[in-house]
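One protein chain omitted, others in place.
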Amino acid sequence: MEIKLVAYGIAREIIGHSEMKMKVVDKITIGEFKKSIVGQYPEFGRLRDLRFAINEDYQNDDFVLTTNDEVVVIPPVSGG
Amino acid sequence: MEIKLVAYGIAREIIGHSEMKMKVVDKITIGEFKKSIVGQYPEFGRLRDLRFAINEDYQNDDFVLTTNDEVVVIPPVSGG
Amino acid sequence: MIDIQIKEDKLDTQTCLDAVADPGAGGTTIFVGTVRNQTQGKPVVRLEFESFIPMAEKEMRKIAEYVTQKWDALHISIHHRVGILDVGEIPVIIAVSTPHRKAAFEACEYTINTLKKTVPIWKKEIFEDGEVWVAAHP
Partner (left out) sequence: MIDIQIKEDKLDTQTCLDAVADPGAGGTTIFVGTVRNQTQGKPVVRLEFESFIPMAEKEMRKIAEYVTQKWDALHISIHHRVGILDVGEIPVIIAVSTPHRKAAFEACEYTINTLKKTVPIWKKEIFEDGEVWVAAHP
């Protein structure tokens, strides 16, 4: 299935795009997706943490992705 | 000897004046003066506390008054 | 820099903020006191503040000097109003700038707490049916 990946901050710079379409296995979880993306972009493994948001909410590792989901990569935040 | 008594807030209302000259015994301490004034104006005894300032500083009970000192009665403060 | 003012005019937050601005500041905490519309459920009509001003300024300066040293405050501004204040008006503003934010909160809270204990300023609450010198009695 296809999902849309959206990236901000250092995640955007690591991926090289702020948005891109990706093919992933059906019913992939956030945890599995995280492993796959860290494999593809090893720099993600060096970050202090890496979270993912769907529907403008942080989602746990066991959250199951659906086709056309917009998955936002949230690198360590530093507002304020 | 004579001193000048200056009173603010509820102390002014208890004494009925903001300033007045008072005769006191020579070398009276703040502690002794406090007893005398509480005796004269019993309402002072009902306050949460009663402090005295000379030269714009709080003074302890053992501070010895000098003639013409300006003694400021400081009832419980409530700024802010 | 220490900025201490006691005055009858209205207080202004931006003025205090400007007084503590510093390129080395990472955080500024401001406390703004306001006259509440009630005390223990009883409607307040207005407040009257009086002060032994030269001593009050001296005591505020003592607090400001302690805060500057203890929390490495860059600047501190303490403005207090005296006279008659209506509900919603501002009797006190305290602004503290520090290199790191935690210190700004601690320093600002210490300042207002200590001001309420040591600075010779007195507040009378005026109710519909009487008046009370705040905190005078146990």
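We call the chains A, B and C, going by the order they appear; numbering starts again at 1 in every chain.
The rule is short, and it goes like this: contacts are C-beta pairs under 8 Å (C-beta built on N, C-alpha and C of every residue); 3 or more make two chains touch, one makes a residue touch a chain.
Everything quoted here is computed from the prediction, not taken from an experiment.
Partner chains of the missing chain, restricted to those shown and counted over the full complex, are A, C. For chain C, the residues touching the absent chain in the complete assembly are 13-14, 17, 21-34, 36-38, 87-88, 97, 99, 101-102, 104-105, 108-109, 112.
Even with one chain removed from view, chain A keeps its contact list with that chain: residues 6, 8-10, 13, 46-48, 53, 56-58, 72, 74-80.
Everything that follows uses one rule, which is that only the chains that are shown with their structure count from here on.
The count of contacting C-beta pairs peaks for the chain pair B-C.
Mean C-alpha positions place chain A and chain C at a centre distance of 48 Å.
Inter-chain spacing, taken between the CA centroids of chain B and chain C, is 26 Å. In chain A, no residue reaches two or more other chains under the touch definition. In chain C, no residue reaches two or more other chains under the touch definition.
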